[in-house]
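The complex is shown incomplete by one protein chain, all other protein chains being positioned as in the whole.
In order of appearance the chains are A and B, and numbering begins at 1 in each one.
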Amino acid sequence: MKDKKNLSVGIDLGTSNLLIYVEGQGTLFNEPSIIAIDKATQKVVSVGHEAAKLVGKTHDKVEVVRPLQGGVISDIQLIREILLFTMEKIFLSDLQAISRLLICIPSEITNTEKEAIIELGHSLGIQQTEIQEEIKAAALGSGVDIFAPQGHMIIDTGGGTTDFGILSLGDVVLSKSIKIAGDFFDRQIIDYVKTAHKLEIGSQTAEQIKVKLSSLTGPYPVDEDGEPLIFEAMGRDLVSGLPRRTVLGTEEIREVLLNCFDAVKSVLLTTLEETPPELAGDLVDNGILITGGGSQIPGIREFIADTAKVPVYLSEVPITAVIDGCKKMLKMTNRHFYSEL
Amino acid sequence: MAFMIGKQDKAKTATGKNIGIDLGTANILVYVEGDGIVTNEPSVIAFDYETNEVLATGQMAAEMIGKGHHGIKIVSPLNQGVISDIDATKKLIEISLHRVENINIELSESTLLLCCPSEVTQLERDSFMDLGAKLGVRDIFIEQEVKACAIGSGLDIFSSNGSMVIDIGGGSTDVGVLSLGDIVVSESNRIAGNYLDNEIINYMQYQHGLLIGKKTAERIKIEIGSLREEIKEPRKTFANGRDVVTGLPRKIFVDEEEIRDVLVRPFESVATMVLKVLQSTPAELSADIIVNGIYISGGGALLDGIDEFMHKRIGMDFHISRRPLTAVVDGTKLLLKNRGSYFVKPTD
Partner (left out) sequence: MSAAGMNQKLGLGIDLGTANLLVYLEKKGIIFDEPSVIAFDRESGRIVAAGEDAHKMLGKVHHKISVIKPLRNGVISDMRAAKALLTYVLGKVENFTEKSMSKITCVICCPSEVTKIERDVMIDLAANMNISDVFIEEEIKSGALGAGVDIFKSKGVMVVDIGGGTTDVGVISFGDIVLSRTIRKAGSFMDDEIAKYVKKTMNVEIGELTSERAKRELADMHQESKPLSLKYAGRDMVKGIPKWVTLSTEEVRNVLTPAFDDIVKLIAAVLKDTPPELSADIYRHGILLTGGCAKVRGVEEFISNHIQVPVHVVSNPLTCVAEGTKYLLKNRGDYLVNPLQL
């Protein structure tokens, strides 16, 4: 007990990536939330980047899982394993040094799941375990003053889910979440390539296509010479089963994305419709902030602005927004920051 | 971090004071004898929904209206002039008193005067007395707002010269004729600040297809509210809200003339009430009123052109109180001296 250091730790349990921040030491872990387990022994084989590399490339004895897929906790035990594994890696069994743990979770998590996570913190020996909604952390981390009596809207489009949140007075007024995000786009790209190019590609390839060729509106992305971008995808011919390559262009990918974004558009409008009028009024001036990996899609700002008819801003720290917000929250001693009493 | 008034917080020099409170629906004002008006803030208090800890009071809490989430409970404990949540009211007063610097008030040795609207039931009156008891004050008395308002407007209600006052507040509008230190005739109705805000909200919804919040409606009323028949250069202001059809945030501009048209209708009811009071006024006092004119006080007195409006409909001369927002609490200063007895005209 004499060695108890009183460290505060923040964890972003993202669907795509897991980030762990330690006060005074910075973000010590930032890797995909993927775990590889030996099916027989149920022991952890690898976590993070190592496990990610195994996706689509392992044999049957190893199972590669993304426990936060789709924004829900499919298996709390796996989460526990990931956390233990990574925390031990960082702290080398010195978990007692941690006095406060703050975990950011997706908005649409049930109370049971919330309790399970708090229990998790306790079982790791950390009494002061708190949960916060990711969207709140993302807003804070992006520099929004969520504590003012002013309405702000955040769209966090990451890997597994796209979350919509209206925040005011330091908390979430209403939030919505759909499983239309990075992973979904990848799957849509795979489907498209299958249908249009008769080629079966892997999810890693799909992701690369997405990263290089995505756009939603405006001029199509070009290379340094001003030539339209293309991507040579390697996959397996549907008919013959033999390896083949095909060329994909930016127009095709835009089509695919626009289809996906229909759902995003619809939920955006629903969220706005349900926003209390006083806060909706604030949005006219404060606008919408987009954060998360998807905020990098060229043209997304104009697309959302066109739909909502309010100003739209992109977070300057889209990938680390949540953890940055965690940092700020760890500094707060008061639940409702603005209370002066 | 619960908020407490701990005995250990107070210095040993706490003394009893005479305190007058205008528990308005919109604003709470507190006067402490010897120190003047120590509180003048919106009657709003915000609690943490789970712990019931007080998060903010007054202006800060008022800014949260319409902007809260489920973790915050925002309460306006005075509803149409009567106490609807006695514990919240008690906290509001305690915090206001405690916040005043350099004054240490020992409530158990203080005298408290609470002003209430004219038409309150016995039960509602009792709750005012309860409030005093909960605050730990032993010496409490209640006065009608209209009386305090007339005194605070500078009228000598103790003479036999009759005076008449209209107090347009947040929750209610009170009209009273006073003479010889007390009320001769009085009436009140709920057509007041909050009602007007709602009328503006309805107008924006049905005419402009825009849903706005209460705070926005109030701001519009304050910035461009008017009752003038002829507006030479209509002022404009913006209104942010949510489009009824598309559900999207939208900003529009409204001008003074439209808002005037919205406000005229409710004020016809106020004029009717004034007429009713005049009709019940004994002839000799009517004579005084036509000579002295009728005074308008309260937030509503600040509406541009209200004296002209009333004059057109009733024919008497109308005057705006010199300090319409603080008239009631100003009046408590005098009433504390004579304990509301009409026998004694207090000398300063």
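Here is the rule we go by: a residue touches a chain if its C-beta (ideal position, glycine included) is under 8 Å from a C-beta of that chain, and two chains touch if they have at least 3 such contacts.
Just so it is clear, the model here is predicted, and its values are computed rather than measured.
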Partners of the unshown chain among those that are drawn: B
Give the residue, chosen from B:S153, B:S179, B:S226 or B:N240, that touches the chain omitted from the document. B:S179
Listed residues B:I45, B:I65 or B:L285, member touching the removed chain: B:L285
So which bits of chain B touch the chain we can't see? 160, 162, 178-180, 182-184, 275, 278-291, 314-316, 342-343
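Everything below uses one rule, namely that only the chains that are shown with their structure count from here on.
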Per the C-alpha means, the centres of chain A and chain B lie apart by a whole-Å value of 50
Tell me, which parts of chain A touch chain B in their complex? 149-151, 167-173, 269-270, 272-273, 275-285, 308-310, 334-336, 338-341
Residue ranges of chain B touching chain A (in the complex, touch as defined): 1, 3, 48, 54-57, 60, 63-72, 95, 211-216, 239-242, 246-251
